[in-house]
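Please read through the structure below; I'll follow up with questions.
Here we show just some of the chains, and they stay where they sit in the whole.
We call the chains A and B, going by the order they appear; numbering starts again at 1 in every chain.
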Amino acid sequence: MSALIPFHRVNVLTGIKSARLIEDASEYADLIQKAKRPLLVLGPRLLEWALDGKLLIEYALEIAKAANIPICATAHVKGKLTELGVKPDSVYDAVEIVNALKDPDWKGVKRAGNHDLVIFFGIRSDLGEQSLSVLKHFAPHLKTMTLCKFYYPHANYSLPNFRKDEQWKAFLENLIDNLKKGE
Amino acid sequence: MAEVKAITRKEEEVRQLIKAEIPWEPVGPTPMPEIPDLRSWDMRLLKTYKPWYAPFCDLCCLCTYGKCDLTENRRGACGLDIATQQARIILLACLMGCSAHAGHAGHILEFLIERHGPDKKIDMGTFIELEAPNIRTVTGLKPETLGDLKAVIEYVYKEITHLLDSTHMGQEGSYLDYESKALHASMLDHVGMEVADIAQIVGFNYPTSVAETPMIEMGWGAVDKSKPVILLVGHNPATSCTLIDYLRDNDLYDKVEVCGICCTALETTRYSDRAKIVGPLSRQLFFVRTGIADVILTDEQCIRTDIPIEASKAGSALIATLDKAMYGLEDATDWDTEEIVKQMVEDKKHFAILDPEKAAEVAAKVAIKIAPQKRKEWITEEEATELAKKCTNCDMCERVCPNLFSIGDGITEVAKGNFDLIKEQFNLCIGCGKCEEECPKQVPIFKIMQVAASKETWKIRAGRGPIMDTEIRNVGAPLTLGTIPGVIAFVGCSNYPDIEDVADMVDEFARRKYIIVLSGCAAMVAGMKKDADGKTVYEKYSPDFDAGGVVNVGSCVANSHISGAGIKIANIFASLPLRANYEVIADYILNRVGACGVAWGAMSQKAASIGTGCNRLGIPVILGPHSSKYRRLYLSRKEEDDWRVMDARKREIVDTGEPSPEHLAYVCETKEKAMVTIPKLCIRKNDTPQGRSIKLNHYISLYKKYMGGGLPEDLHLFVRRSADIPLVYKKEVMAHLKEIDWQPKEPVGLPTLIGTYPTKVPIDAVIH
């Protein structure tokens, strides 16, 4: 990206600061494991999308478990979690959790201090991107990451636009493996 | 210490404008308020409901010092920071919205004064004495004639100018002040809308003071394409009503089909119940491309900007009837009618005709001449399947779709002869046309959609304008006590996550005996779904403004009747004087009227100003997920924020800890979440134990239904004493409360924010 920012900033096309694109699951795993207080924010698209018949919410839960990351269930995700026997660490809407995260003094969902890495997964991409924008501009104290199969410019770390679901699946499985290894 | 001041010339002039000497009520503190006059109220609201900014872009590009990069706490070359820039854009959006309605109001008023004279009396019917709640509350004037409305709209013009002034590079440096200005602009929007709709009701003799307005046929299939078809697009009924008159006067109304899209459709069906409603904005391009319309009449707002091109492609004639949107067309207003007709028919030319009578006559004549030449066939499933085979399912259509779904998947299924998916998708489609534009294979997606789009017809109740005073009297007590659990207003544009969501929500809450009001595109789509018995919500529920009633107030400008209903409750039921008494009324509504707006498909700048206008008046608004693109919400943080209010009876500040209403402008990602958020946002500190237990009953039961069981995480914040707990859930709730060590609190006798911030309003003013 930075190579593509013109020398004179007034000539910038639009947008100065955009996500680092990461395709390597181990890099993601490292970033997650380095975080002191990560948070996984789950959106309702996880209840609709599936990879080879396995709902994305299951991948999400495996990730949370592998790295022991607390969960925030947005929209109506909690229902499905309950069904799966999981009690989310917190229930907030996307805009609410972002609103809380903005505040450096917030205690976080574990009441152990605000989070330093927030991972978005399964939120409608327009709402997700706007939510990331809030954090990019108003939460310099934390980093953001996405797990959906789209590139999110406003995040700090994003996956690319995976052309094929297999690539995404491979990435997620790899990530889970890496996180487990890292334990 | 305040100094005592002599009355100024300016105050004297305002008093003249509002006819202060007419003593229908004492003149309150803020007649025709200007930017600073309600600023302290705004600042108080913004203290609890802080602006939440989601920048749509990292930059500001509004002057030649820029572009300025505003990331990472950078300031622009003028000193601006990113939050202030977002607020500035919000103000601009609210001004664009407000001016759209004010422009409409000014135009229609001029048109109707031309027709009836300025002394035409305002009479809203037997049951409506409080004819103009917004105007009275904001300006202090009780308008008696069309001419009085003119003074009101001129006040709006002036304020718009001052507000727009402040968006100029290098002035306002505070996002809070820009928000205060946006709230001001948006309050004025409700005034402008009220001017427009009152003028229309009076000038066109729309039905008023009646709940049971006619049922109107709706749906593109409802249009009789065997006749010449005239399509109305936009918001301003000057030409459409003139057209109805022309057809009636010339015995043509049987022979010509009149139908509309967007608010002009709603307006026209208030004038003639034989006109048809095609659907909301999201059906505009689709319907235009069918070529069913022989003539298209555009007026203003919510018209696609490519309509001349699309009309030409579809072989439809086009007349632009208002100066707001002239499309570069030749202005034939002063031409001879026959010459225009000739050129339109023979040379297929489009024109601007700014004289409604001439436009109407030309439209009718051209439609009758063109219709026989046009073939109007719908595509068959076989043809669609054939066309769909060109699709390579390449993803490009999905990538450009503002509603983020893959019509390509639907097309791929069609190619296999399966129409199920595309039928579902037609409900998601907002009709923007981006997919077809982007498709590398030139798949005619809209044409294929014809097989997906139900030719079914639906019934919608014609818009009825204001809520009657008598209705307000009936529901005032149950509403403020909480025993009618809330008023829910479904309003705004058709940028829906799913078009059926609105009907589902209306049904859910009407069944639960909330009062439902609707307007604009939302009013249309609420009627576009039938239950098992084949009934729409308009057929299923009563049209009364009462528990379980479903009320269509009308077009966008009728939104003023929704805010107006809130004001009427404060005035008629609670006997609070409203004249130039905005702060007191807004405080009353915020703390005591369980109302909530839902702009599920909010898209335009008008939606921004309508919603923000509700916010200043103390009415929270829920928006669809895409609405984070407005860049700003008003959110509280229930556990961190200050929920103290003044108990006006005891005259002491009480810490309620109760986040009611929790947010003022909120985005829900899914319908399910909205189903749970709506009842919560109807909770008010004023609820009686009985009322509160009813509200919590709905909150809990909807939570269980849509969130998969359990109890709401924040339930304890809304339970003051055990009497608040709904009987059916008593055990479960009590157990939960015990677990988290909940402590009972005394309900507040007369909750108000007055007294909690610097304001000139004395606490006495809130006691009725």
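Please note the rule applied: a residue touches a chain if its C-beta (ideal position, glycine included) is under 8 Å from a C-beta of that chain, and two chains touch if they have at least 3 such contacts.
What you are looking at is a predicted structure, and each value in this text was computed from that prediction instead of being measured.
J.: One instance of each chain type is visible; tell me the copy number of every label in the full structure file.
T.: Across the full complex in this file, the copy numbers are A x2, B x2.
One rule holds for everything that comes next: only the chains that are shown with their structure count from here on.
J.: Can you list the residues on subunit B that touch subunit A in the complex?
T.: 52-59, 65-73, 82-83, 402, 404, 497, 625-626, 628-629, 631, 633, 635, 637, 640, 666-670, 672-673, 676, 706-710, 713
J.: Considering only the defined contacts, which subunit A positions touch subunit B in the complex?
T.: Residue positions touching the partner: 9-12, 14-17, 43-44, 74-76, 78-83, 91, 93-96, 98-100, 102-103, 106, 123-127, 130-131, 133-134, 136-138, 140.
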